[in-house]
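As you look at this complex, bear in mind that one protein chain is not there, while each of the others sits in place.
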Amino acid sequence: MEHCEAKCGTAEQEKALEAVIEASRSTPGCLMHILQEAQGIYGYLPMPVQKKIAEGLGISLSEVYGVVTFYSQFSLNPKGKNRISVCLGTACYVKGSDKILEEVEKELGIKCGECTADGLFSIDSCRCVGACGLAPVMMIGDEVYGKLTPDKVKGILDSYKEANK
Amino acid sequence: MAKMINLKINNIPVSVPEGSSVLDAARKAGVVIPTLCYLKDVNCVGSCRMCLVEATGARGLVAACVYPVSEGMEVQTNTEKVRKSRKMTLELLLSKHKKECLACERAGNCELQRLSIEYGCDPNYFAGDETRHPIDDSAPYVVRDRDKCINCMRCVAACNKQAVGAIGAIDRGYAAHVGSAFEMDLMSSVCVGCGQCVVACPVGALKERSTVDCVWDAIADPKKKVVFFTAPSVRATLGEAFGLPVGTNVEGKMVAAIRRLGNVEVFNMDVTADLTIMEEAAELVNRIQTGGVMPMFTSCCPGWVKFVEQKYPEMIPHLSTCKSPQEMFGGLLKTYYCEKNGIDPKDLYVVSVIPCTAKKYEASRPEMGGEVDTALTTRELARMIKTAGIDFNSLPEEAFDNPFATCSGGGTIFGASGGVMEAALRVAAQMLDGSFEVVDFKEVRGTQPIKEATYKIAGKTVRVAVASGLANAKEIIEGVKNGTRHYDFIEIMACPGGCVNGGGQPTLPDSIRNSTELKSLRAAALYKSDKKNGYRRSSETPVIKMIYDEYFGTPNSEKAHKVLHTHYHEDKRI
Partner (left out) sequence: MTTKELDAIRAQKQQLIDVRRLVREQAEEMAKHTGYRKQVLVCGGTGCTSSHSKQVIEHLEKTLKEMNIDDVLVVKTGCFGLCTLGPIMIVYPEGAFYAQMTPEHVETVVRQHLVKGGSIVKELLFKDTLHPDGSITPFAETPFYKKQMRIALRNCGVIAAEDIEEAIAAGDYAAIEKVLTSMTPDDVIKEVLDSGLRGRGGAGFPTGRKWSFAKASAGDVKYVCCNADEGDPGAFMDRSVLEGDPHCVLEAMTIAGYAIGAHQGYIYVRAEYPIAVERLKIAIGQARKYGLLGKNILGSGFDFDIDIRLGAGAFVCGEETALMTSIEGHRGEPRPRPPFPAVKGLFGKPTILNNVETWANINPIIMKGAKWYSSIGTERSKGTKVFALGGKITNVGLVEVPMGTTLRDIIYEIGGGIPNGKQFKAAQTGGPSGGCIPASLIDTPIDFDNLVAIGSMMGSGGLIVLDEDSCMVDISKFYLEFTADESCGKCTPCRIGTRRLLDLLTKITEGKGEDGDIEKIEALAEHMKASSLCALGQSAPNPILSTLHHFRDEYEDHIKNHHCTAGVCKALLSYSIDKEKCIGCGLCARNCPVSAITRTDYTAPGHKLASFAIDPAKCIKCGVCMTNCKFKAVERK
């Protein structure tokens, strides 16, 4: 995974971030919005990005970092090309989504919150995507996989591995 | 006049202004409500849940520190429900707290310990967890132990109140903790070392990096000559560590105590405060007369200097090049004093006693050449006195050692916000206009965050400002930068109220801190001493005359520049 710590990513990314900060800085309470946009640009929120935001808004880095670490959607680590999110909401849990998560972890050899060495997958858990009717579910990117059983996991992951070849 | 509200606390009628909290009302009624996260002027968020009470009209228990009074309200602070709640809150805190209480620096002066004893807590009622985190001792001034932290957030509030924001709340839930962004250590963060977090901490999670052992070693070393000098404000606060009332000036006992630590000499740092004034006033006059960079900011506060270097490096040329009194003393001792007494500077061990943690950092700066070997906070000195078994309160009053004993009142008031400005004005005014007689510049005294005044001296208008607390300094500096504030000379002290309220001062129990005007009581002791002093201007004392006659010639001379001035480095941090 290539990313430059000293600079804020590529020139385009940096320009996009600057534009977001410039456009929102005068809106009260804009920090969350800027962080969401920044995460959209970079995929995660590394130190140089947070520093740039802190500087742009005239607030301390620890305030930015405090907000980033408070909300579970903000990530300090790069995510995989395919972001897997296993729902551990109630409806999914009672239908055994913990076993789905275990299976995904086993299949990829990483734990929840981690990214595979080849950068292809990262696993997270989430609380209810609202697709309770299909419980248990997991999302890969924007794609929802419902009514899962542990034995379906491998096939789904393989299709992504295949697509990447 | 605010509307008065009548209520009852534990059936005691009390009347307080509208908008007061139940805690305020209880204090007025003489009822003690325990607190942990509350700290007057710093933090009032109702999060620790220690101050819960029962109040009519409220559902369940309410936090007295944030709950507003209302007419006819009846509050009960000591019911079964309240006691049980407080006890369990403490037991929950204890289940996560690193209980090294036997040798913790704050043992005996720890709010958590005091309350745990009062409520008869079982520290092991809940099986806690033994997860431990490394102690952050990266900085030469403050040490942070996360595992003693109780998440009261007083340190964070203090740091934010300083507009520094080096520490903040990180993560959430059980994992929520105080730290610097990206868990970087303090030394890499934007911390300026002011130590306001340390004096805000109710437990032992924050303390100065102690060098007491180095001092004992030096005292025990027969090859070393050890000299102490004490900063202006230390005499106004040291007594607190020995149970004396806030605002007691213990100069004589302090000197006597240090002298009894071993074979040491004890000097008065007020002398180099005078020397700073001589150099700084001359620099100011010179800048005014030659069109130098204006306005000029004082530079005697190392927390402030670090703040400028990190946050406003473009303003460095505005900082006076004068070293602080501590470093001038170091320079003076290792040059003039050693030469005069035939001492090899290597054998002279210089100890400053300061009200400050940032001075520890200052002493370690490479620009300062290690002239001050170590800097001790007021708290560390108190500890040494206790270790030495000295009965402080029954000591006789003794005088500082010559040749650095006599100071002017101007040197003494350095310890309070506005003091440097006033002392400098006393001297600068006379430099500009020999007939200028005024010595009292009362407009710059007091504990207000920002003080401004304009004086007419020698036909010139001199506009001055004084700010204490870095948030106020930030306001001034932003104003100067954007052209909305116009001054010639500005005094900045990092700590609110100046050095009397420094991060190295004694940590007083919350019961005192929350009910006393610490800053003004301590400052009053200094102004009283100034008034009694026969020398009001720094330029008048025989010691200053001697130093210039024998060594530097005139203020801002080449030699003076070499020993008494310094330079700063851009160190931009976000």
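Quick notes on this structure:
Each chain gets a letter, A and B, in the order it is written, and its residues are counted from 1.
Everything below uses one rule, namely that a contact is a pair of C-beta atoms (placed from the backbone, for glycine too) under 8 Å apart; a residue touches a chain by one contact, two chains touch by 3 or more.
None of these values were measured; they are calculated from a predicted model.
Among B:93, B:256 or B:284, only B:93 touches the chain left out of the display.
The residue from A:35, A:54 or A:157 that touches the chain not shown here is A:35.
The residue touching the chain not shown here, chosen from B:48, B:348 or B:432, is B:48.
Residue in contact with the omitted chain (choice from B:7, B:42, B:61 or B:319): B:61.
Interface residues of subunit B with the unshown chain, by the touch rule above, are 45-50, 52, 60-61, 63, 66-68, 81, 84-85, 88-89, 92-93, 95-96, 125-127, 129, 150-151, 169, 171-176. For subunit A, the residues touching the absent chain in the complete assembly are 28-33, 35-36, 66-67, 70-74, 88-91, 93-95, 106, 126-135, 137, 142, 144, 146.
The rule is short, and it goes like this: only the chains that are shown with their structure count from here on.
Note on chain placement: the centre of subunit A and the centre of subunit B lie 44 Å apart, centres being C-alpha means.
Those residues of subunit A that touch subunit B in the complex are listed here as 47, 50-51, 54-55, 59-66, 69-70, 76.
Those residues of subunit B that touch subunit A in the shared complex are 160, 164-172, 179-182, 189-190, 574.
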